[in-house]
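If you scroll down you'll find the structure; I have some questions about it.
Only a single protein chain was left out; the remaining protein chains are all shown in position.
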Amino acid sequence: MKQENKKEHKFGMVIDLDKCTGCGSCMVSCMAENNVPFKEDESNKKDSITWMRVYKLTNGKDFPETEVVYMPRPCQHCSGKGGHGHSPCVSVCPATATDYGKDTGIVSQIYTRCFGCRYCMGACPYHARYFNWWDPKWPEGMENYLSPNVSPRMRGVVEKCSFCYHRYQLAREKAYLEEREEIEEMEYQTACTTACPAGAIVFGDLNNPEHEVTKIVKPDDHPDPRNPDVVGKSRNPKVFRLLERLGTNTKVYYLSEREWVRKAGDNYTEGEWETIKNHHGKTQISHG
Amino acid sequence: MKVDRRSFLGLGIGAVAGIAVSPVGIKLTDDSSILTQTTKLWPWALDHPPLDGAIVYENSVCSLCPGGCGISVRKIDDRPVKIEGLADYPINDGGACLHGMSGLQYLYDPARIKKPMIKKGDSFEEISWEDAISLVAGKLSDVRKSGSPEKLACITDKEHGSVSGLLQHLLKAFGSPNFYTMPNLESYLETVAQQIHGNGKTLSFDLENSDFVLSFGAGIIEGWGSPVACFKANATRKQRHAKLYQVEARLSNTAANANKWIPAVPGTEADLALAMCAVILNENLFNSAATANMYAGFSKFVSVVQTEYAPAKIAKITGIKEDDIIQIAREFATAKMPVAVFGKGKGDGAQSLKEMAAVHALNCLVGNVNKKGGVFVQDKAQYLEFPAVKMDGIASKGAAKARTGQYIGQMLDAVNASAEPVVEALIVYNANPCYSLHDTRRVKQAMSKIPFVVSISSFLDETAMEADIILPCHTFLERFEDVPSSGGFSKTVVGLTKPVVNPIFDTKNAGDCIIEIGKALDQAVAANFEWENYEDCLQAVTSSIWDSLSEEGYAVVSDTIPSGSPGVDVSFLAQNPATVQAQGDFNLTLIPVDNIRLLSGAIAASAFAIKTVSDTVLTKKETVVEINPLTVKGLKDKDLATLTTPMGSANVRVHLNEGIRPGVIGMVEGLGHTFDNKYVSNKGVNVNDLIGQVLEPGTGLDAAFGIKAKISRA
Amino acid sequence: MDSALIPEGVKRTSFPKFFLGMAVVGAVVLWGLIAVVLIWWKGLNQTNMNDYYGFALWIWADLAVIAVGGGAFFTGLLKYIFKVDELKNIINFAVIIGVICYSSALFILAIDVGQPLRSWFIFWHANVHSMLTEVAFCLSCYFAVLVIEFIPNVLENRQLNKVSFFHHLAHNMHGVMAVFAATGAFLSFFHQGSLGGVAGVMYGRPFAFREGLLIWPWTFFLFTWSAAAFGPCFTLLVTKITEAVTGKKLVSDKTVHLLAKISGWMITTYIIAKIIDTIYWATVTVPASGFTFSHFFSNNAFYGYWILFAEIVLCGVVPGLLLIYKPTRENSNLRLLAIILGVIGVCLNRWVMVLQVMAVPVMSFDTWALYIPSWQEVATTILPVAYGIMFIALAYRYLPVFPQEKELNYPAQPVVEGE
Partner (left out) sequence: MSAIENKSENRSTENAGEGVSEDTRDDKGLGLGVIFFLVAFVVCFLSGTFLFPKLLYSKKEQPFNFDHALHTSEAGDCEACHYYREDGTYSGNPKLASCLDCHSEEPLGETEDEAIFVEEYVVKGKEIPWLVYSRQPDCVFFSHAAHTIKAKMDCVECHGHIGESTVSRPYEENRLTGYSRDIWGKNIFGIKKNSWDRMKMDDCAECHKERTGHQGYCFQCHK
């Protein structure tokens, strides 16, 4: 019977920043899918709950050399230093309200367990965690559109992107019924992925070589010789991760042809980028 | 027995110990733990968790914008919970925009009108549907009886579709030529096609196949045309190695995503396009087979372009280097499948015919007309078959009269200019002219001068508030409607919007409102409304495609490249029409900015959409304007400033941004609503309050691309 | 009026004057309590905290009071374990300050959480890997120990002590106090340390993150050490203030000099360790994640190198040296300067390790997040100060806190009952 957790998945995504248009579909799809509340004034982005947030990055150059790129940022689902599941946020939660699912690689958040100490938010450098500063309230009647698959949150707890875990659950229900061992790649896709009109987001199991995301990212499971905390570095020279050098080992990868965009993904001391930029995973794969 | 202190102590300790070894402690602790997690006690949670049930999906078509995307509505039993793009739908194939996905918020929008309402003094009172319809019919009958049926006018969003068709049917039967639409991309395409290729034609662009898109401000990923289709076309560009060059004064999302940003001075796009024509002609880069088709005005066009639009001269006007103009023109002309696209922003704002024709002239010169990856010239989609209108004498007389104005702007001007009411009654459906047209004060003034305004609307928006009677209609999730694709999409697809939920309030389908009004009018008019209801009508008028519509949910009317090379008449451009200038004499130019996350047409953005709007666009209750740091000395980022145009002034925040041409101020469209929805309204200013109408000489189009302005620290 | 409660052989101010003073401080407490009610009723939206600034003013206050309350455990450790008998003259007061600081700290934690009614989940569903769990456990246990340490002093109230049970209880508790002191020291070592660990383990925040020993980052040890070093400074400072307010000499110079000397050496050794830590962090840890040292102190309106200088040199090295050098230590003005600087120094350190951590941008496209606390936050942060004043005033008036008070103030006079 010991089979349920035999197969380990590592769900992750790669977002093509050259395709992303900054349209915001992913943000709204996420909010509608996950019962995210809204309030009268959402213009202060530091207290506005958007599990998926689209950042606007500029290359800092003067007119007309200015360039802009949009960067969607869901929870990065860090697997922590060395990929052992000690995400920055998971290990600090005093009440076990968040954990790292080793079967999926997804970082959970249990709203009914959370008591709102916000330590996880402090520990997350991506600002992917949000606090319910206010009572979530819907205009009269609008609570009728809330989905039963995601618990609505209450005031005073932290929430964040779950990689639409409920969709994984629903896909598995179907697979169980049909007595299939595995779910298909397309059976479990996050709400942001399916919504993206540009097809910029590719989601799947990074442990499954057949999945598109793995084909694009080509993760190197060996520790990075330059920094043993880093695992899963992409072998694709156009792919990077946010703050990879901290050893958070995120499972959200980004793809861009533009060098300045790739450089913006992390911090580099002066001149360091030039020596580091061509370093991609252990085995260099030639790339057309 | 002597009860002393020790006995009490024993009693106490015994009681505590007894309770301690009983299950009370552990049970109560556990229950308290659960209690604090439930929604039972606290005001900070929902009363009831969302009910679970069977998941069902229903397909429909979104009609929030002209895009016409297929949607899949996920329901839990009877309750819709999520809208997503419909896979394999010919327009959007699975993708969806943020507005469509927030569609459920419109169902329960706080500004929804729940019952028919009549204006009493300054406020509205609810009335019954029977009273409302008979009241409207009574007023309209009076207009008709007065012998001037042409004094009934009608404003809606578009010319196509059966509801618009019903309105036109009603006007014709009634006897009025005064049918108006809000400015929209489809009608601009038809205007240009008519000017250059002749009557009954329209244009579309094969963006998904073109290898070189030269866009003159068309916000291809800002909501231009059929937004999701454009997103998809743009997304495949990377694989197809296709290029996108964007001419635009600011670094819009489209410009940012493009291979090249050409930041021309706003309002000089026509000059730039004609200069490129000059380069193509000078360097013999044109397609001679194509130019052979140019039957009218070609030689004059050539000489005008070569003398008046020499790249060196135009470089000074547009701010684009001569070399760049030449280089881009060469790249365009030598590309395999080039296409030049017009229609600034979402394409539904003010446009100049000169500019649109000049851009299209580029297409005609390189000859990529009716070819893959180019521009398609085809007949207007005619899938509706309304029965011929039976007109009585009054109707024939009225319908033969001249329209009150050529376009909606002139009609409103005529109303304002005349002491006598030139329009006695007005029906507005799916349009918000009091918000969306330039110089909204003028529009509201005209509304108040029209004695009887009927609004058929789901929301109490700016225009509905000006109405005398409001007939509340279903939202797109509660109604049937045919939705023709439009806005330059290369295929012609008609989708069927279907109700996915029972009406939440006491509303009707807009089509039923019109049919019921028609039936309630005098017999001569009523005879034209023999359908039982709108569904019956819809089925009848779409009979040619109904089977496909009802079975597939959509019908593809045409998806092939039109054959033949249409004739080209460039005589309009050959006259070298004047370029429209911005109104006023301040030093800076204010331009409206279209943002995909906002809506500026008949429907306002939802709470979710507003939530996604950047803080560099909206901060608290203030619109944030973009200006280049070089534009005004002494202004700092986030400063509060006063922006003044000839139309008035407004307080705004400043966002210093290198992504905009110096001398230009960018202000977003879609803010500054004033109706009753705190999540959406009373945020920022409506840019249309600050920009006035400027009519293009000769064409009568409102072509105000912006307005002169000044800005200073508040 | 309340003369029967006042310890034997000492004078206290008149009751109306005392009452007036208490009323003034009580008003401040009331203001704080109003803010607390608002926060509990309406939620944390009453603060100016946000998703970037999830830790704010009162968390700093929390860490600061725990740090300065460290005088209690360290003095206890010296007195009961290392048998520095001289410190018996100040241990009562150190314990009282400890009780105030730790009760305030627990109270602040109770208003800080979003779901106060679930705050006990930290025990019920504890995650033993979290530094905060360690903090909560040790903090609560140590607070219990402090209360136990304080009880004998309460029982020595003139009226309570007349009850023979209380009298004996107080006596017997004194006998076992060493056990509690040892427990307290052990618990303190852990919770002071884990408070440092709270910041140090956040490897997503390069400004806070420190390498360390086994599971404990260096900040773990630095926090414990600094609390032991600066805690006595705070004890001395409060003693000095109490002496100034009462106009009496309450602790002999000998005791003060001894504690100052110990504090001085602790500060000096701590600051050396802190300097080494800072240099290692700046030259090894920080560049490894791609940051430069200057990143943390530039491009914003508030945080500059000044804060580093103030914390380490002005409020670290200076007081350390002033207190280890006998002439400056025994000069009452310079000693006062040193202990004031010391208290500021440790508070600054806690500020930096909590608030600056939240302010520093980590992603290359992020910006500094500065915030200004709301009045509710200010009121709830001042509340413990006012509460502490009331607590000390009551304890001083009704309990024999300072064993030396009689001999230092009324050496030859016959005992006079207070009014």
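List of remarks:
Order as written gives the chain letters A, B and C; numbering starts at 1 within each chain.
The definition used in the following text is that a contact is a pair of C-beta atoms (placed from the backbone, for glycine too) under 8 Å apart; a residue touches a chain by one contact, two chains touch by 3 or more.
These numbers were taken from a predicted model, which means no experiment stands behind them.
The residue touching the chain not shown here, chosen from A:Phe63, A:Tyr111 or A:Tyr145, is A:Tyr111. When you scan A:Phe38, A:Tyr165, A:Tyr188 or A:Phe240 for touch with the missing chain, the hit is A:Tyr165. Residues of chain B that touch the chain left out of the display are 1-19, 21-24, 26-28, 30-32, 34-35, 37-40, 49, 52, 54-55. Where chain A meets the omitted chain, the residues involved are 1-5, 96, 98-104, 106, 108, 110-113, 149-151, 162, 165-166, 169-170, 172-179.
The definition used in the following text is that only the chains that are shown with their structure count from here on.
With centres taken as mean CA coordinates, the chain nearest to the overall protein centre is A. Centroids of chain A and chain B (each the mean of its C-alpha atoms) stand 33 Å apart. One inter-chain figure worth recording: chain A and chain C are separated by 40 Å, centre to centre, where each centre is the mean of the chain's CA atoms.
Each chain gets one centre point, the mean of its Cα atoms, and the points for chain B and chain C are 62 Å apart. Residue positions of chain C with contacts to 2 or more other chains are 43, 115, 118, 121, 124.
Of all residues in chain B, those that touch two or more other chains are 37, 44.
Across the complex, chain B meets chain A through its residues 37, 39, 42-46, 49-53, 55, 76, 79-85, 92, 94-98, 101-102, 104-105, 107-110, 221, 227-228, 231-232, 234-235, 238, 251, 253-254, 256-257, 261, 263, 504, 596-597, 607-616, 618-621, 628, 630, 658-662, 678-679, 683.
On the chain B side of its complex with chain C, the touching residues are 29, 33, 36-37, 44. On chain C, the positions that touch chain A within their shared complex are 43-45, 49-55, 112-116, 118-119, 121-122, 124-127, 129-133, 136, 198, 201-206, 287-292, 295, 357-358, 362-366, 369.
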